[in-house]
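Working notes, beginning with the structure itself.
Apart from one protein chain that is not included, each protein chain of the complex appears where it belongs.
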Amino acid sequence: MHDNEQKPGGRTEEKFYGLLAEFDSPGALVEAAAHVRDAGYRKWDCHSPFPIHGIDPAMGIRPTILPVIVFGAGMTGTALALLMQWWMNAWEWQWIVSGKPFNSLPQQIPIAFELTVLLAGVTTFMGLWALNKLPQAWHPLFKKDRFYKVSDDGFFLAVESDDPRFDRAETERLLREAGATAIEEVRYVTSPEMRRVPRPIMAFIVVTAVLALVPFAFIAKWRNSHSDKPHYHIVPNMDFQEFSGAQAPNDVFPDGRASRAPVEGTVAHGELKADDHFYRGIADGQFARSFPSQVEISKDTMDRGRERFTIYCTPCHGEAGEGNGMVHARAQAVGATATGWVQPSNLTDATYVKQPHGQIFNTISNGIRTMPAYGSQISEADRWAIVLYVRALQRAKNASIEDVPPEKRPAIK
Amino acid sequence: MSTTDTHTTGALPANEKVHLGPLATRLKGLGLGAGLVCLAAALVWGLMLGDDMRRFMHSYLLAFTYFLSFALGGLFFVLLHHLVGATWSVVVRRLAEILTGAFPVLFLLMLGIVIPLWLGNESLYLWSDHDIVEQDHLLHAKAGYLNAPFFAIRMLIYFALWLALSRYFLKRSVEQDTSGDPALSDKMKRLSAPAMILYAVTTAWAAFDLLMSLAPHWFSTIFGVYYFAGCALSVYALLAIMSYALQRSGRLTSAISVEHYQDLGKMTNAFTLFWAYIGFSQFMLIWAANIPEESVFYRPRMFTDWKWVSLALIILHFCIPFVGMMSRHVKRNPPLLALWCVYMLAVHLLDLYWLVMPSYSPDKVVVHPIDLLCLAGMGGLFLFGALGVAGSAKLLPVRDPRLSGSLTFINQ
Partner (left out) sequence: MSSAAEAQKYFRDVTDTVCDLVERPWGRMPKAWYIALAFSLGLLGLLLVSLTYLVFTGIGIWGTNNTEGWAWPIVNFVFWIGIGHAGTLISAILYLMRQKWRTSINRAAEAMTIFAVMTAGIFPLFHTGRPWFAAYWLLPLPNDMSMWPQFRSPLEWDVFAVSTYLTISVLFWFVGLVPDLATLRDRFARRGKNLQAAIYGVLAMGWRGSARQWHRYEKAYLILAALSTPLVLSVHSVVSFDFAVGQTPGWHTTIFPPYFVAGAIFSGFAMVLTLMIPARALFGLKEIVKESHIEAMCKIIMATGLMVGFAYGTEFFIAWYGGNPYESFTFVNRAFGPYAWAYWIMISCNVLIPQLFWFKRCRVNPWIVVGICILVNVGMWFERFVIIVTSLSRTWLPSSWHYFQPTFWDIATLLGSFGLFMTLFLLFLRFLPAVAIFEVKIASDHAHAGHKSH
């Protein structure tokens, strides 16, 4: 940076930057600054190892706009944070956490605050350097050895020769009268070669830029090509495990498969279902005429049966089991009866009153005609409860006034 | 307002008016007269309402805690000043000490809460109602703490301490006006540390007793700090207002400069932010955990008409002052700053209103002339009390060792 003797290859110019004056104390510099300001100079500056109290008004420096920019950035951060949290948790993918509203404003405040500060702080940082026009690779003042002191104990005032009021003699006189202990000219030699980026650095930049494109090139290639090989597993992530998968091969067995069928006669827990009466509604080779012993004839069972009947049976058979469920109503409404729709059975009809319990159980389990099998959806105990409820419906339909308890008769009459 | 001479030399001009003079007597009379009349009117009106003084007691408590926060803020200011050896605040410290002069009057006003409790009035605090306590398991368990006699004893302890501390610091400070003895500053500094500890504990517990127990099933560990935040922001606002008013009347015109106003403004800002932080912490934690025994405090404040007051509190007490007082130009403009500080005292009242009144009326927001009469009454008596104790003193500690540093103080 300080070896400025370039061989004059192209158009070498000698530039005169201006005058550099040194002062021996912060106070002296401030006073001198006031003089220079009052003399009407515009392109000049003071330099010191630390900011000097009182030098801003002495130089006529106007307050910087930085705080305004930072405030705007901060408010942007607030808005961004609230918007982000709303969008991500309450709009794009809503999910309930602890029963809180999707958009939980109180819980958004901490992040809103943090992003306000983050954006404001980063803007302060960027704004500071941008407004100060830094980084700046070089400045003519660095040519002067004296200027080394600017970061230690030296106090300087520099007036640029570009300034309209600059006069080589006059300006020097002003500075001397203002108390300068030393005044120097700042001249430097520049040529197109010197302003060019040195070869090694340019080579470094070019090579780095080219190398930087390489990963992107690879990514582009891979995204648009097909590979037969399996993925790279940079982190194993339990991707390779010792067990055999469901359809995997295994040499140990003659058929070469890892999956084995259960041993003949294996029955899973709860699947033995030996009791024909309970599980199939069959007693002594026929449909059972009684409820199995596991079924408790009680109000609880009746309630359960009613509940299950309502869930599974009423769509077709209706609330009272008479075959007028909403499926039938719909079928009628769309005219399906004309094309073969048969009304679901009236369960209170004599046919079904005469059927044994086990037969009704069997119909629920295996289905009949158009009715599908419900055995996979309803457990055996529940099916018996439904049978019990159906019996209640049948009795209700075919009851006489004597069947009603005395206290309830007036309500019906 | 300030001459550049004082600013640079650190000496008060000879013609600086540092006494209230006859103004003190007039203000005292005005305060006493208006205070007694308004309080009496409030009392009579309260009796006429026939609600066992329930409305009156709540208004009284509101006004009491409001003006107590002024005095406690003043005491905090004085203690902090001595503890950290602050320089900038010397010029306004006497004004804070004057605020603490109101403790004796506040003590008497406190009796207005304690004595009815003693006499069996159950309209203010649920826990004072024996029938309710008998049946309520939780209140029964707390009855060892929440009962009238122990409450009274605690109040006496708090006030004894506050009276002792405020008197000590005021007395030494005024003594230094004549003797100029720097050892007094050392004494005050030494006491300020233990005093601050006692201040913290008594202020927090007073807040628990006076305000938190309005909702005796509820609790919040940060409540004392919340009340303290209000005290702190009040004192800086008050000092700005007092400074401006005094300077308008021709007093302290050289002593207090825009630099001091800026610092008072900064501290008001800081404590407004602090208040918002404490208030938010309390709210968000209770809201998030959603435990019924804690959320009971916020339920009326969120789901009845009070929600508008809650919203107003956030916007008026935090958002607007935070943005409005941020610029240094506002803080360095004494009339503008004073206006903002009056505004801050108003929203501080709103804050206390929000704390107290939902206990009286959980469903509806109610303002009654009794509220205003109590406020005016206690305000007048506060003025009377403060000036009665410290009205004849000089308005700034003229021989404080750090006064010249305070007079020449400049914000960077």
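All chains are identified by letter, namely A and B, in their written order; residue positions are counted from 1 within each chain.
In this section, a contact is a pair of C-beta atoms (placed from the backbone, for glycine too) under 8 Å apart; a residue touches a chain by one contact, two chains touch by 3 or more.
Note that the coordinates shown come from a computational prediction; the quantities given were computed from them, not determined experimentally.
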Selected from A:F50, A:F216 or A:F243 as touching the chain missing from the view: A:F50
Contact set of chain A toward the excluded chain (per top definition): 1-2, 23-31, 33, 45-56, 59, 61, 63-64, 66-67, 70, 84-85, 88-89, 92-93, 95, 97-98, 100, 104, 107-108, 110-111, 113-115, 117-118, 120-122, 124-125, 127-129, 131-132, 134-139, 141-142, 145, 147-148, 150-153, 156, 235, 237
Residues in chain B touching the chain absent from view: 8, 84, 88, 138, 141-142, 145, 193, 197, 200-201, 204, 208, 219-225, 273, 277-278, 281-282, 284-286, 288-289, 291, 293, 408, 412
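By our rule, only the chains that are shown with their structure count from here on.
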Gap in Å, rounded to a whole number, between the CA centres of chain B and chain A: 46
Touching residues (chain side chain B, partner chain A) in the complex: 280, 283-284, 287-288, 290, 326, 412
Contact footprint of chain B on chain A as seen in their complex: 53, 71, 98-100, 106-107, 109
